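Sharing a structure, written as structure tokens. Questions coming.
Of the protein chains in this complex, one is absent; all others appear in place.
Chain nomenclature is as follows: A, B, C, D and E, assigned in order of appearance, with residue numbering initiated at 1 for each chain independently.
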Amino acid sequence: MMVHVEEQSLVVVDKGQIVDKATQMSKEGFRLVQISCLAKDSYEVTYSFDKNYACAHVRVVLPKDNPELPSITGAYFAAFTYENELQDLFGIKVSGLALDFKGKFYKLSVKTPFAPQPQQPAQ
Amino acid sequence: MNILLFLLLFPAAMSLVFAILPANTFRNALVRISCLLIAAGSVYAAFVFNGQGYQSFKVEFPHIDMIFFGGEMLLSLFLLYKCIGIKKHEWYIPALIIVQAGIMAYCEMSGAVPEVDNALYIDNLSIIMALIIGIIGSVICYYAISYMRDYHHHNPQMKDRQRSFFFILFFFLSAMFGVVFSNNLVWLYLFWEITTLSSFILIGYPKTEEATRNAYRALGLNLLGGLGFAGGILYLVKFCPEHTVDLARVIASGPGLMLIPVVLISFAGVAKSAQMPFSSWLLGAMVAPTPVSALLHSSTMVKAGIFIIIKFAPVLSGTWAGYFLALIGAVTFLMTSIIAVTQSNAKRVLAYSTIANLGLIVACAGIGTYETLWAAVLLTIFHAVSKGLLFLGVGSIEHKIGSRDIEDMDGLIVNRPGLAVVMLIGILGMFLAPFGMLISKWMCLEAFVSSSIFGLPTGVLIAMILAFGSAPTLFFWAKWMGKIVSVPAGLAKGEGRVPGDEWTALVVLAVATVATAALFPVISWVSVEPYIVSLYHQTVSLSQGNTIIMSILLALMILLPLSFLAYPKKTKLVPRYLGGANVGDKGEFLGAMGVVQQATMRNYYLAGFFSEKKLTIASVLVTICLIVTMFAVVKL
Amino acid sequence: MATRTIVPFGPQHPVLPEPIHLDLVLEDEKVISAIPSIGFIHRGLEKLVEKKDFLEMTYVAERICGICSFIHGQSYCQAIEGVMKIDVPERALYLRTIWGEMSRIHSHLLWLGLFADGFGFESLFMHSWRVREKLLDLIEETTGGRVIFGTAKVGGVRRDMESLTLKRVEDELKIIEKMSHELTDVFKKDSSVKRRTVGKGVLSKEDAITLGAVGPTVRGSGIASDMRKLGYAAYGKISWEPVIETGCDCYARCMVRCRELYQSFDMIYQAMAKIPDGPVDVKVTGNPNGEYFARVEQPRGEVIYYVKGNNTKNLERFRVRTPTFANVPPLVKMLGGCELADVPVIVLTIDPCISCTER
Amino acid sequence: MKTALCVVAWVVIAPFLGGLLAGVDRIITARMQSRVGPPLLQPFYDVLKLFGKQGVAVNVFQNYYMVCFLVFVIVTGALFFSGGDILLTIFALAVAGVFFALGAFSPNSPYSNIGAERELLQMMSYEPILIIAAIGMFMVTKSWHVHDIAGFQKPLFVFLPGVFLAFLFVLTIKLRKSPFDLSTSHHGHQELVKGATTEFAGPSLAVIEIAHWYENVLLMGFVYLFFAFNWVVAIPAVLVAYFIEIFIDNTYARLTWHFTLKSSWIVAGVCGVVNIFLIAFLVK
Amino acid sequence: MSQMSIGKVVSRSFLSRPATRLYPFEKRPFYKATRGAVAIDIEKCILCGICQKRCPTAAITVTKATKDWQINRLRCISCGACVDACPKKCLWLENMYSPAVVQKGADDKFHQLDKPGLETTKA
Partner (left out) sequence: MSFFKKSPWVIHYDGSSCNGCDIEVLACLTPLYDIERFGIINTGNPKHADVFLITGTINEQNLEVVRNIYNQMPDPKVVAAIGICATSGGIFRECYNVKGGVDTAIPVDIYIPGCAVRPEAIIDGVVAALGVLEKKAAALKTMKASA
């Protein structure tokens, strides 16, 4: 009988620091694993990085109103998919995106469905 | 003989008139009438002399030879004058002029130029050439009336020098008649140089930097050829035991005595007919207004080059020099056909295809058996008609759609059906069975395979080159046709009609293209075969079976488009397939990032596969080697 | 010179079993730019947690993707087990390994077929799928479904495999392994296949890291990144090493999958030899509280399951980052400058699973 | 009279032969893929069905080119089987091919357009060999006429092994088989959807299919010429050649147009030209 | 580089019998484990409604008042959640799939009669 739970670290950083943090991770040879978000009373955006099977999570907490985030596509170009997703599904404004789909990443029937209050008027 | 003199002098006379008259309705009417008269004159000449074989005439005029000599010297002086203001690296142009003038003066001064009894002549080849010059040349001049008006309308910054334009145009025709009717090689030489001069001025017509450079390049390369001509005359006058400048006698003397001067003069022909390595002047000539291109490509200039080679074919026949001349043509055909694939500028495609076809003719004439000569003459006819049509068509299209790029011609079948049909006829004429070019190509193949030198099957190599060279032609013509017949969504009928003069010219040539295809057994029987018989005492003629088949094919080609009118059009129209991403029915689709995009379709130019630059360099090198070899083996 | 052709590639396209769209700008047939457009399959299933409880979500997770259905279910279960600290019985872990690897073999064989189809090798496609059908029979016999296994369960697995069946499965697998060799040899050696794959869609080692490639895509670029090394399920107890190829091109990625095929066979044999007796599941009580990122290696690469519970039946957040999603940026990179004919080959070389990607 | 009979026979029998050939092809292909495959008469069912379908098109012109294509293929075959000039046959076949390409250009739709371009590229690839084959036949038999070539008493392929090889090579292109099924293929799964035939539906698709049947029979006629000295040898030889093509179809991936053009010119240049030169020096 | 590497497989296939299962002329027996349509022994059913609650696709409707157990065949995903949940073990998965239909019809209805032992009706 065993339980397999992987050791994972989590640090919370300020919104302003995330780009530096990402650049630093990139320099250290980490790979961007994913960016995810949880929207409840605030927005918790979690960046995950991996190096040699060790996973490091970095979290940024954004306020509920007018959430904005700087893009880390400068450090990790691959982040554009995740950040476009943040824009489309959560309504977080990501500034400085290298490849900005401008809300057309997905075609949705509900605007920003994962935001605390999904905006209904689609079409 | 009067009709010959008329053809020689009337255009020249009219050219002087046009040099004075400004562009107005009276001038236009006069141009039209002159065109008609020249065409009528050439037809009359054909009517009178056809079937009479070789006829020569004595020109009774005091000091006529001195007049010609004076003309040559004047011409040289004029050219030298024109060389004021050339660039440093173009020093060779005046040098060539001086050398040529020196050679001619030396011949004349030393009093060694023999008399020619009958300075003018006409035979079946001359008749064919005269018809090409007379009919197609004048159709082009006719077309030029409204074209030049529109041309200056489209290019207001350019100075209107139509007077000198029409002056040169008619003078050019005159010189061309001179080339095909002169039996005296010295006379021929003057006419030859006049065509060089005329083309030089016409190419430089737009007076832009590019046009001027290209004009000088044309001049330089043609003078290089002219040097060969002058050298040929020098040899005839000074070294040849036969000691004659009588064209007919030169040909009759055969390769034993005459091969050296003939090869020298053929070299001039190679330059004039823009074979590799000289092809660049003809490409540069594209900067000139379209009637000039049409004239240079279809009825004058380049045709002078191949005329002289065809004329000498009996001498070249069965010699190694002739064989290498043929190889130059064959290599040019293969290479320029491939290069034409990479071009999207319609006029450049036409130019490359011209060079390629001339290459074929040179190859035929170089081999010089009766079958290949037959093919060469027919090729000349078919090429002149179709090419004239195509150039004029492109000119009209350019004025209507504002571009000469093939890519911009999509939907022509819908928005300008008339022009599209004309172009399609022209293109069909260039490469598809049962039109002329293909028939001739087919005859060449047959002829090459059976030709040999000293029992060696040398013609096979040329046949192989031909087999490979035909394939790219198929590709670039067909894709051009594809562009014309494709129907983009949401295309409206174009506005504004093609001017009447242009349209008349186009229709005449289109009808001529179909007619030459339809009547080609007649053409062959009436005028080509007698010429071949007169030289070789035997000739080819198409088997009856094949003629019938060709007729059936042609009938199909004509009937099928016509039957389209009767074809049921009750199909349901749906949008084109765009992977299900269609938006509306105008060929638009919902692309990435939610942008509605227009699907565009472009032809292939295989730029990554064939490189124009590399191929040109390679073929220039190869052909230079071939030319050197041609001269080297002349003694063999 | 306006020689550019703009072609919509997809969403409906015969070489794409699933819809994805590319705007291809072509010059002759050279791809100047390829911009992807996704979202044709976006259903929004992450939002379903609000309507379904965390146990029901297993069925949803299994239906995120029909090809690696079982591993999706397994990953989801591992995520919940991670949050709830559930001890999973050893036998269940071994069964997960066996089914997981069977699922990988089936996925790779399927991919080999589609890949062959992508470069127009129809008979190779047919033969790959013929072999795959043999495996599907085994899967159906042991799990009850051909593509949706339906055996994942939080706290274990839903079904046991009897030892008699295990033996039979092993025998059958040996036959399938033999049949696969004939096919992988073609991919490995055939001149026409090599002509279509070698040097195509190059993704350098550096790009693979910075663009976040995963799975065979990253391993084809010479990086040993295989989440099974984390040692979940029974992977910690059997001996194996990640397969890597250094060619960085379509051929290398194809070879990674060919070799992984045999690695998977070997893993199954090892697991079957070591599988202990015992129960296959434990009863789950209580509700998840807390968060966890589960990382599992799917046939297409690393999948991330993020779950966060707040001690109710319904999870607060459920997020899946699937391997294809991570491989989209590398794909964009690989497509630049290729030939039109190579587009399907390159697109297939990341083994796109669009339904995973867009959820 | 005999010529007329030949023509009528060609027009009437060729589609049946072609359809049967296609049916056999599909069954053999299926067997090679370990499948059962469709019934023998499946191609006929397909065509008859297509005639029953609604004909949709993008514009009113496009279907017409395909009718022209069919007409020219029939005329070409008639030329060939009535013993006409072989070069003329090749040129007429090119005319038919150009009509096919024009039809594909007409709808101005991306896949069909690319298909048309590729069709032309294919024509550019195989054209030299066809001409070289004709030249070779002429050099051996001293006649351009199919009638005489077929009546040649010695086995032609012995004289022209290189040419025959090169011809088999391009036969793959003409039969639209892998590795050269670039412009449109029998299998739907390719990057061009259906390439040149993408925008054709219903009756006009049936017309294309029938034209292909005619074309295939004509090509088999070409193969026949190489063995024409004895029909007992020739007919099996033709069938074997066809079988080889099917086998190649099933053992190769589709290659690119670059390779197609390059390889077919090289094969034509090496096998074909060398063969021709040998003939030129040896056969007098 | 080898040419025609698949030649052997292809020739063998050509010469031997195809792998094709001649469905529908030859039907293979499904495995015991095969998950197909949901079946019910309605007489054992106590109409508790747990299956309805557990069904992830809401395919099952249990009406206590009329003693009906209904299933929408076009919704059932054969997951077996109901089978696992059933306290009386009166549900099971048959190994045969439900047939294709031309019309979206009514649900399959199983009516429990008052007197046990009599036949069930199927709509």
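Following the convention adopted for this analysis, a residue touches a chain if its C-beta (ideal position, glycine included) is under 8 Å from a C-beta of that chain, and two chains touch if they have at least 3 such contacts.
Bear in mind that the values here come from a model prediction, so they are computed numbers and not experimental data.
Enquirer: Need the list of shown chains touched by the one chain that isn't shown.
Expert: For the complete complex, the undisplayed chain touches A, B, C, D, E.
Enquirer: May I ask which residue of C:Val147, C:Val202 or C:Val282 touches the chain that does not appear here?
Expert: The single option touching the absent chain is C:Val147.
Enquirer: Contact with the hidden chain only, please: which chain D residues?
Expert: 26, 30, 33-39, 42, 45-46, 48-49, 52-56, 188-189, 193-194, 197-202, 205
Enquirer: Give me the chain C residues in contact with the hidden chain, please.
Expert: Residues 11-15, 17-19, 39-45, 47-48, 51, 59-60, 63-67, 69, 110, 113, 125-127, 129-130, 133, 136, 145-148, 353-356, 358 of chain C touch the chain absent from view.
Enquirer: Considering the whole complex rather than only what is displayed, give the residues of chain E touching the chain that is not shown.
Expert: Touch set of chain E with respect to the missing chain: 18-24, 27, 56-58, 72-79, 97-102, 104.
Just so we're on the same page, only the chains that are shown with their structure count from here on.
Enquirer: With chain centres defined as mean CA positions, report which chain is farthest from chain B.
Expert: E
Enquirer: Going by CA means, which chain is nearest the middle of everything shown?
Expert: So the chain sitting closest to the middle is D.
Enquirer: Averaging over Cα atoms per chain, report the distance between chain A and chain B in Å.
Expert: 69
Enquirer: Would you pick out the residues of chain E that each touch at least 2 other chains?
Expert: Within chain E, the residues that touch at least two other chains are 3-6, 10, 13, 19.
Enquirer: Taking each residue of chain B in turn, which ones touch at least two of the other chains?
Expert: Correct list: 578-579, 592-594, 599, 601, 603-604.
Enquirer: Can you give me every chain pair that touches, using the contact definition above?
Expert: A-B, A-C, B-C, B-D, C-D, C-E, D-E
Enquirer: Sort out for me which residues of chain E touch chain C in the complex.
Expert: Result: residues 1-6, 8-10, 13, 19, 31, 33-35, 54, 56, 77-81, 84, 93 of chain E touch chain C.
Enquirer: List the residues on chain C that touch chain A in their complex, please.
Expert: That would be residues 38-39, 42, 44, 46-47, 78, 81-82, 85-90, 93, 209-212, 225, 227, 229-233, 236, 292-295, 302, 304, 306, 308, 316-317, 319, 321, 325-326, 328-330, 358 of chain C.
Enquirer: Spell out the residues on chain C that touch chain D in their complex, using ranges where they run on.
Expert: It comes out as residues 5-8, 13-15, 29, 116-127, 130, 190, 192-193, 195-196, 339-344.
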